[in-house]
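Data block below; observations after.
Moving on to subunit A:
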Amino acid sequence: MNPNINDKDSRKIVDIIQSYAQKHSLWVLAYGTGCGAIEIPPTMTSRYDAERFGITGRPTPRMADVLLITGYLATKTLKRVIRSYEQMQSPKYVIGFGSCTINGGMYWDSYNTIKSLDHYLPVDVYINGCMPRPEAVISGFVKLQEMISNGTANGWEKYRDNLDLYRSQQKEVIKNWQMPDYNW
Partner candidate 1 sequence: MSFDWIKLLGFIVTPLIASAVGFTYMGLSRKITARVQNRIGPGISQSFIDVVKLYSKKTAINHGLMQHMGPVFAITASITTLLFLPVIKDSIFFANFSFRGDLIFLIYIMVFGQLGMALGAGQTGNPNSAIGVSRGLSQMVGFKVPYVMALVAIMIHAKSTNLQEIIAVQDGFRNWMVFQMPLASLAGLLAYLGYMGYAPFDVPFAPAELASGPPSEFGGKYLALMMTSRSIFTFAKLVLFVDVFFGGASNFIELLIKTFLLYLFALFVGLVNPRFRTEQSIQFWWKWPTAIGALALLLVAWKG
Partner candidate 2 sequence: MIYYITSIALILIGMYAVLVKKNLVKMIIGLSLVDGGLHLLFIAIGYVDDATAPIFSKEGLSAAEMVDPIPQALVLTAIVIGLAVTAVALAIIIRLYDHHKTLNVNKIRELKW
Partner candidate 3 sequence: MNLNFSPVHFIAVPLFAAFLLPLLGRISQKLVTLVPGIVLLYLSAVALTLFPQAYNEPIVEIIAGWRPPFGITLVFGPLAAFLVTMITLIGFVVWIYSYRFIIRAPLEKYYMLFMLLIAGSTGIILTGDIFNLFVFLEITAIAAYSLTAFLRDHNGAEAAFKYLLIGSFASAFVLLAIIILYANVGTLNMADIAVRMGDVPAKIKLTIMILFIVGLGIEAELFPLNGWAPDAYSQAPSPIGAVFAGIVVKAAVYALMRVLFTLFDLPTSSHFLVVMGTITLLIAEMSAMRQQQIKRMLAFSSIGQMGLVLVAFGLGTREGIAAALFLMFSHAIIKTLLFFSAGYLVFFSGFKNISDLEGVGREKPWTGFFFSLGALAIIGLPPFSGFWGKFYLLISAANASHIFLIVLILFSAVIEAVYYLRVVGRLYFKKLHDIEIRRTPFTGLLAMGILAIVTITIGVYPDFIYELVLPAADELLDKAAYLQYAMMGQ
């Protein structure tokens, strides 16, 4: 449908600037879902200083670019995460954090956590480990930056285009769906 705006073949100066800016200014919605949130403070503070890469925390999803899922997601939490994701402005990216987001990790047979985040939200980058060290986190961000400049970090477009699929998968686990519909 829509042409990929971040296409690296695009030679328009505006696009280059935009892509550069998006790459170097990643505002993170620090949404501490699981135990992984404990790794965020060291990442941000003096020792690892993620702000070097233009990565800063933002308190509201309206301002944020990156949704950081830091660990396992209960179905109850998933609902909030989806809502936060839908409140973010495109282009937006999701980083899955730790093995729980990949396959459920140690919660693989839990009755109320989700197994694979990718079924519900379009994850751009997974950082594995339990927990991933700050170095790994930063590495994941750098990977994301690369993807942005390549134009491959297009999870938000995937989500927009396959909304029905995602929605049906989300509704499978979330029984009391009381959210306004994400209309585009």
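Please note the rule applied: contacts are C-beta pairs under 8 Å (C-beta built on N, C-alpha and C of every residue); 3 or more make two chains touch, one makes a residue touch a chain; residues count from 1.
The candidate set was assembled so that all candidates are chains of the complex that A comes from, given by their letters.
Everything numeric in this text was worked out from a predicted model, so none of it was measured.
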Pick the candidate touching subunit A in this complex: 1, 2 or 3? 1
In the complex formed with candidate 1, which residues of subunit A make contact? 5, 17-18, 20-22, 24-25, 27, 45-46, 49, 51-54, 58-63, 65, 87-91
